[in-house]
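For reference, the structure discussed in these notes is given below.
With one protein chain removed, the remaining protein chains of the complex are shown where they sit.
And now, chain A:
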Amino acid sequence: MAEVAQNGKVDNLLLDVHGLKKYFPIQKGLLRRVVGYVKAVDDVSLYVREGETLGLVGESGCGKTTASRSIIRLYEPTAGQVLFKSRVLSPDGQPRMVNLLELNREQMTKVRQEIAMIFQDPINSLNPRMTVADIIAEPLVIHGKYQKGRSEEIIVNLLERVGLRADHLRRYPHEFSGGQRQRIGIARALALNPRLVLCDEPVSALDVSIQAQTLNLLQDLQKEFNLSYLFVAHDLSVVQHISDRVAVMYVGKVAEMAGAEELYANPLHPYTEALLSAVPKPDPLYKSERIIMQGDVADPAHPPSGCYFHPRCRYAVDRCKTEAPAFRELKPDHWVACHRAEELQLKGI
């Protein structure tokens, strides 16, 4: 894989997110006064290297969707930096890091060719009044790249590549099964030849039997088109096979980020340990107690003080209640936000 530079990071980063925040205002009353904020994403830092898959994992409501949408400014982030190595924006064609949050409208539209998105809900993310052909062609049309004949050929090829047939072109989304619809969404995402694909739980709405097929398809496509994925999922078992590295989110923050094998074997954050204990083990003789976390996921509108995880953490000490832990690189390429990461001996799988 990539070479590790002195600072621990690597030189072929494609996406590098620093301190991303997205606060949704809570409005009350006639005058729509802002009475508080839902801190859906509160200081997220992560990076994706070229050609790799970063799994982004966390319980429901922890801000995964908000984070991925903030990255391509479907939601306008409150603060932070989203560096992306863009080709279309550099004058000489050499890929160059740009901060997406500083781009103007026109530049942002251009960059959208390079970052595509696959949505969780394959029914809702396809316009029911458009044919499959129009849906897949739309990104091309938007960017003025649609040419009669040539583009139609591209679309047919894409459609066949994701496992559908050319005679499906004139049909409407509701005529397909869930898995097929998600394939249409995948074909649409690939239409502009993107380099980064943000997959927001692309399989969690599908039948278990179809999940594996779809994951395999995504992996094949990654090799074929040299794609990088930010792959959102809500449990560790889904991302285990597909991810090179994994980031674990808890209430708007990244708790831990590391190479997949490293994270599964040597977790450094108590929350990761708890999630891992819930992953089904292939070996029935392997004994592990399941860690039951007390209480519920914190409310992002009223997060706890200090470390957001402390009310549920079985290793919490007094310091955790007052001081928020920094997100730091404890081992090369292994990042964690926990005061006690050095001393704790946590159990992986």
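Note that contacts are C-beta pairs under 8 Å (C-beta built on N, C-alpha and C of every residue); 3 or more make two chains touch, one makes a residue touch a chain; residues count from 1.
One rule holds for everything that comes next: contacts and distances are computed from a predicted model.
The chain not displayed here is annotated in its UniProt record as "Peptide ABC transporter permease", chosen from "Peptide ABC transporter permease", "Fe-S cluster assembly protein SufD", "2-oxoacid:ferredoxin oxidoreductase subunit beta" or "Fructose dehydrogenase large subunit". Taking the complete complex into account, A:113 is the one of A:45, A:66, A:113 or A:277 that touches the chain left out. Touch with the chain omitted from the figure is made, among A:125, A:228 or A:277, by A:125.
Interface residues of chain A with the unshown chain, by the touch rule above, are 69, 72, 74, 108-110, 112-113, 116-117, 119-121, 124-131, 133-134, 137-143, 146, 151-152, 169-170, 172, 174-175, 185, 188, 192.
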